[in-house]
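Got a structure for you, written out below as structure tokens; questions coming shortly.
What you see is the complex with one protein chain gone and the rest in place.
Right after this comes subunit A.
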Amino acid sequence: MNLTWLSSNLSWILELTLAHLWLTLIPTVVGLALALPLGWWAHQVPRLYGLIVGTSGLFYTIPSLAFFVLLPGVIGTQILDPINVVIALTIYTLALMVRVVADGLAAVPRETVEAAEAMGYRAFQRFTRVQLPVAVPVILAGLWVAVVSNISIVTMAAIIGVQQLGSLFTQGYSLGLMTPIVTGIILCLLIAVVLDLLILGLSRMLTPWRPAAARSVTARSASATKTRPASAGATTGPSRPSPSEGSGKGVLS
């Protein structure tokens, strides 16, 4: 490790870490917010499930670099504007989370939803007061996959000059130094761990009603997002990555 480089670039590294955090978090939150109504719609109208989930999933196949480069032309932003990265990652998050939300809602016991309907809950009241709270474990498990994937994909933005931890990779490459690269990887992992703990805490807070054993298992298991076996083969787009596929994307594409 080149400690001289490290100490002289400390404040820059901190800046990059914060930027990385924001570039990951904002798209995750916005993407989830958009996925909720879409996922609800896909769940509510089974005829449209394949179309909505398949189409949104397709966006995940667009290589991130192509996305960053093409977006300014499509929406008229500056090529160096971080908003391009935010929008691209929001779309990736949306692509992942629409299916997760739809499947999470499908996993809510049928008689629970039926009881709410028969008791006189309006559709929106059913969604916010019954379906969504009960689907939280599945949705958060899927969100974790999206977060990890975003942390990794953000690094690609270094190539178009948007500063974040990925900039350490390009820096290290051009200077022929390992230290920036290793630092970048470690900090990415650190962010992943911190956000994982954040989601775990959120899950604990939102689901005090679950058996303790079930809580510790599904908060981390991405397999919880793979419900809806009946339509698994027939309707999918190319999406539904495992965590490893997700994090590999930023590097490979």
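Please note the rule applied: contacts are C-beta pairs under 8 Å (C-beta built on N, C-alpha and C of every residue); 3 or more make two chains touch, one makes a residue touch a chain; residues count from 1.
As a convention for this text, contacts and distances are computed from a predicted model.
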| item | value |
| --- | --- |
| Protein name (UniProt record) of the chain left out of view, among "Putative hemin import ATP-binding protein HrtA", "ABC-type quaternary amine transporter", "Cytochrome c2" or "Nitrous oxide reductase family maturation protein NosD" | "ABC-type quaternary amine transporter" |
| Identified contact with the non-displayed chain, of A:L21, A:L71 or A:V134 | A:V134 |
| Touch criterion as defined above, residue of A:L3, A:A118 or A:M205 at the omitted chain | A:A118 |
| Absent-chain interface as seen on subunit A, which is shown | 109, 111-112, 114-122, 125, 129-130, 133-134, 207, 209, 211 |
